[in-house]
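Here it is: the structure, laid out below.
A protein chain is absent from this complex, but the other protein chains hold their places.
By letter and in written order, the chains are A, B and C; residue numbering begins at 1 in each of them.
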Amino acid sequence: MRDSVGNLVRLRLVYLARLREAFSSAGERLELAPHDAPTVAAVVATLRARGGAFESELAPGRAVRFAVNQRLVRADHPIADGDEVAIFPPVTGG
Amino acid sequence: MRDSVGNLVRLRLVYLARLREAFSSAGERLELAPHDAPTVAAVVATLRARGGAFESELAPGRAVRFAVNQRLVRADHPIADGDEVAIFPPVTGG
Amino acid sequence: MPVRVQSDDFDGGAEIAKLRTADRSVGAVVAFIGTVRDLNDDAAISELTLEHYPGMTESALQEIVDEAKARFDIRDALVVHRVGALAPGDQIVLVVVTGAHRGMAFDACEFVMDYLKTRAPFWKKERREDGERWVEARASDDEAAARW
Partner (left out) sequence: MPVRVQSDDFDGGAEIAKLRTADRSVGAVVAFIGTVRDLNDDAAISELTLEHYPGMTESALQEIVDEAKARFDIRDALVVHRVGALAPGDQIVLVVVTGAHRGMAFDACEFVMDYLKTRAPFWKKERREDGERWVEARASDDEAAARW
């Protein structure tokens, strides 16, 4: 049973603006490897490990912003099963 | 000859808003007594000496504003023959 | 004309559009509209009369606009101020400032209003149930103008 080593975390990822183009995707379903206290940073680490555009766009030092369930959060924000996690560049509206 | 003791100073006085009502006058011609370096303050002193509303409205400490030839000035602003001197309460537009 | 004094009402939207579309380098428009409130110091106002100093008003407003243009990196500025008898809800004054970016446009618009409140020769007289009275200048307006 997965819950013995961590919670099952199935996420809906949303990519926006430059990241949507760089990843050639508006989003995807992601099942996070079992993790004790999963955060946005764990999602980023998982994506980065894919290499390619994910690795370069999400490299440390790149300005990236996050929203969990459509609210702005920091990378240390906890996530839970069923969350919508959006990853995007700093906003430039107005 | 008056110029031996000071310049002849004939002014057009303008009273506005509360002062216009208090003086029951929108303005008047005033010939200032000969004076070496006449300023707005000399005009105010002349009016104040009349007593009544002039004395009370222009009493020291009352908030009064001045314009010479339609530009805001302080009481120590010099005046010259032919000037228009306006005396009014602090402005409250907008 | 960048400054106007008139008894007629003004169309804020049309004035904003005129200034905005006259210059394609404009990226930010800040507008202020001052209106007659129905209450002042908790007393109901039935009428507000704006008196001014006809010879001086336009030049005082123009000087304020010129000063705003000298101090702030803005594209253009407009001031329209009404005089005469107004009712609660009526528009009194419009200030529109255009600029390439918003920061300077906000600052310039607030500067124009703060200076107008302390340097433009307008006076307000309120009619209330218990009679008429001249509106007193507010110390907060002097403080606001002193910031600049």
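Observations
Here is the rule we go by: a contact is a pair of C-beta atoms (placed from the backbone, for glycine too) under 8 Å apart; a residue touches a chain by one contact, two chains touch by 3 or more.
A quick note: this is a predicted structure, and the numbers were derived from the prediction, not measured.
Counting contacts over the entire complex, the absent chain touches A, C. In the complete assembly, the contact with the undisplayed chain comes from A:86, out of A:44, A:58 or A:86. Residue positions on chain C in contact with the hidden chain: 11-14, 16-17, 20-21, 24-39, 88-89, 100, 102-103, 105-106, 109-110, 113, 140, 144, in rising order. The set of chain A residues touching the chain not shown comprises 14, 16-18, 63, 67, 70-72, 84, 86, 88-94.
Throughout what follows, only the chains that are shown with their structure count from here on.
Here the spacing of chain A and chain C, counted between their Cα centres, is 49 Å. Chain geometry summary: the mean Cα position of chain A and that of chain B are 74 Å apart.
Taking the mean of the C-alpha atoms as each chain's centre, chain B and chain C sit 28 Å apart.
Across the assembly, chain B contributes no residue in contact with two or more other chains.
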